[in-house]
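Okay, here's the structure, questions in a sec.
Every protein chain except one is present and positioned as in the full complex.
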Amino acid sequence: MTVAYHRRPVIWDIDYDAPAGELIAIVGPNGAGKSTLIKAALDLVPKVSGEVHVFGQPYEEQRSRVAYVPQRTSVDWDFPVSAQDVVAMGLYGKIGWFWPVSRKWRKEAREALDRVGLADFARRQISQLSGGQQQRVFLARALVQQADLYLMDEPFAGVDAATERAILQVLRDLRSTGKTALVVHHDLQTVADYFDHVLLLNMRLVASGPTTEVFTEENLRRTYGGRLALLDQVGTRLAEGQ
Amino acid sequence: MSVALILGLLLGAGGVQNAIPFVPNLRLGTHALETPFREPEETVVSVVKLEKRSSQTGAFPSGVWEQGSPGSIHSVLAQKPTPPLLSRLWRVLSLRDYNTRVVLLGTTMLGITAGIVGTFMLLRKRALVGDVVGHSALPGIAIAFLVMEGLSPGTGKWLPGLLAGAFAFGLAGAVSVMLIDKYSRIKADAAMAMTLSVFYGLGAALFTIVQKVPGGNAAGLKTYLNGKTASLIADDVWLFVGVAAVVLTLTMLLMKELTILCFDDQFAAAEGWPVFWLDTLLIGLVVTVTIIGMQSVGLILVVATLIIPPASARFWTDDIRRMTLGAGLVGGMSSFFGTIISALFPRMAAGAVIVLTGAFLFALSLLFGTKRGVVIHWWQQRKLRQDVGRVDLLRASFELIEYAVSDPTPTSEEMVAHEIPLGDLISMRAWDAASLRRLIGTAVRDDLMRPTSGDVWRLTESGAEEARRIARNHRLWEMYLMQYAHIAPSHVDRDADLIEHVLDPELIAELEHQLDHMEDNVPVSSHATSGSSSD
Partner (left out) sequence: MQRVGARPTDDVCQTKSIMIHEFFQLLSGWSSLDTAIAGSAALTAMSCALPGAWLVLRKHSMMGDALSHSALPGVVMAFLFAVSMKQAGWISEAQKDAFLQVFLFVGAVVVGVGTAWLTEWVQRLGRLDSGASLGVVFTAVFALGLLLIRLDVDDVHIDVDCVLFGIIETAALQTVPGTSIPEPVLVNGAIFLINLLLMVLFYKELKLAAFDPGLATSLGIPARGIHYGLMAVTAMTVVAAFTTVGSILVIGLLIIPAATALMLSERLKVVLALSVGVAALSAVLGHVLTLTLPRMIFSRLGYPTIEDAGTAGMMSVTAGMLFLAALFLSPRHGVISKLIHRLRLGQKIAGDDILGLLFRFEEQTAIRPTDITVPDLVAKQNGISPWLMSLSVRRLLRGDYVSRQTTGELILTERGRESAKSLVRAHRLWEAYMAKHFELPDDHLHETAHRVEHFIDDDIQNRLQTELESPEMDPHGKSIPEKTEP
């Protein structure tokens, strides 16, 4: 797929088959298009070309099997809802139009909060949570969706150690139950420890495969060794020409 | 001068009594008109007949539209010679007057509905859309009138038709804001201001035309738009009740859908919720409330009833459901009390009083709201500053003692016994003598320190324990940073100072876990009562 903002391609011709049942890291420098890739996969930004298949079928038909954990900065944390309310939002699809959030669903939301270690914070307004706790609330919201594919945008960004450990534990639990997670990750130190597969991205797919094979110094140098100047130049021409 | 006078008549038709026109060129006329309440139709017709040039001067009196009909309610409630205030108060409060009951019910319903719908607009960060919608509705009414009049003369004032026209154009205004914002270089704020003035201008131009449609009795239409000079009647109130019922039912049914839309529209879209249609529905609700409300309180003031109640409610709660209820409550209260006040005092326009009552409630909420009020916020900040000061003071004391006592971990006895002079403390950190004295004063009051003589203090037992706990906490963090966060050691202390004030218990537990494997250089807690080892 190719995705463009203001007609200028941000990511070029990504062609990637994610292996099911693995933890996959999307790694790349700032501006490499990591978040864009996830958002394009979810149809949140328009694609220039390409399509997304989930478990062999078009994404639109498989929407309920995909859960999204956005970046923490994407919402207004002053919004008057509690942690439990936010988690319950993941269940709204299942609850359906018009029905209120009944006790059964609230219990489910609390259980998910418990899984990420926030059981005691269920009634707190979300602005009173620390950054890491907010991130875990988003994670819990994805968990209640009981999806098969999880797309996470920088869940480890700016979180404390306890959160990092909690997220990692959840990721491993997911894997052990056969789920797939695609995670935008910024910390090169931990990629090898946390993930089985890695997708190196810098405007285009530089390399992908099992972490042990792909996460090499050579590939990293290719990923982080500056953007391809020519790609930028052609991108500009495309934007001007169109 | 005659032109100006006629203008005054024309513009003042909306229930303005004893009005002296204040002409645009800022000259004050000297006539005082003693005109009792009269049917505006006559006035307008006579004006048109009177003055040939009036075809040009008859621009739409935008003010009347915007302000509603000041004094309308008063004009009903105080038609009879004014009795003393107390008996008037009794008369109003006892709801003996049929009209009072009708007006009170109507405005209160409107206040509640607008408050509830406004909550979602406020949270969607589109508070001012109501303003755009109200202004945009104007040409809709004129066009609806012209169309109906064209189809079958005499039917121009059929209420549902007029409302439909207003609704269509209000919605069109809101949609054009969204379109301009999305598809051009112009930002939302400019798009709003533009849409508002162009639609309103079109409406004003059309209204001058509408007035001149022969046989259409358009003047009555205008009066109707102005907010029914003769006040709300029972039929209007039933309309309000009906609209309120529909709006409230929809809001209740769609509570969670609207919540997710306002909180996180990207997530809602990723989940497959029809974000666009939800948005349109929300705007539709706003359009409905605005158009219904304009008739009773006027355009600008209906904007206020959409914004002020939810903004006030936000100070009292962190829960969207309670906020919605609270907004309904504030909206209802300001309408209720505003109406009563305006009924009690002559010359107090109901719409304006309602808004000012709302503004008063807003000011109260801003100051005293239990969740985000200014006072409570100030109090919390003060407490935080005190906590920070106490922590700094105790840690500085601990470090002083530790330095003086050669043993790396001073015992409790040593700590209590050690004398701490002010001068030594001052040299520990960047604080001045006055604020340090204040800090020590607080610590003495909290039984953490006790004065010895002059500018010398000692720690108490509990102070010593607290100091040890704080120092331990601080060093844990410092160590953690050095170990994991790859921060240059020279920066550690400053970071640690900031972070320890916000350190949550969870993290302390994490650090303590690591502490078990690191013995050197860290004060070990002396006994089980200390904070660090108790959990």
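Labels for the chains are A and B, by order of writing; each one numbers its residues from 1.
The working rule: a residue touches a chain if its C-beta (ideal position, glycine included) is under 8 Å from a C-beta of that chain, and two chains touch if they have at least 3 such contacts.
Keep in mind the model is a prediction, meaning the values are calculated, not measured.
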item	value
Touching the absent chain when the full complex is considered, from B:237, B:294 or B:349	B:349
Which residue of B:85, B:374 or B:456 touches the chain not shown here	B:374
Candidates B:256, B:314, B:390 or B:472 - the one touching the absent chain	B:314
Of B:200, B:240 or B:316, the residue in touch with the unshown chain	B:200
Those residues of chain B which, in the complete complex, touch the missing chain	3-4, 7-8, 11-12, 16, 18-28, 32, 53, 55-64, 66-67, 70-71, 122, 125-128, 130-131, 150, 180, 184-187, 189-194, 196-198, 200-209, 212-214, 300-301, 303-304, 306-308, 311, 314-315, 347-349, 351-353, 355-356, 358-359, 362, 366, 372, 374
Absent chain, residues of chain A that touch it	2, 12-13, 15, 49, 78, 204-208, 228, 230-231, 233-234, 237-238, 241-242
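Quick note on the criterion: only the chains that are shown with their structure count from here on.
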item	value
Rounded Å distance, chain A centre to chain B centre (Cα mean)	35
Touching residues (chain side chain B, partner chain A) in the complex	123, 125, 253-257, 259-260, 262-264, 266-267, 269-273, 314, 317-320, 322-323, 371, 480, 484, 502, 504, 506-507, 510
In the complex with chain B, residue positions of chain A that touch it	39, 42-44, 63-64, 66, 68, 70, 74-76, 79-82, 85-86, 88-90, 92-93, 95, 97-98, 100-101, 117, 125, 127, 130, 160-162
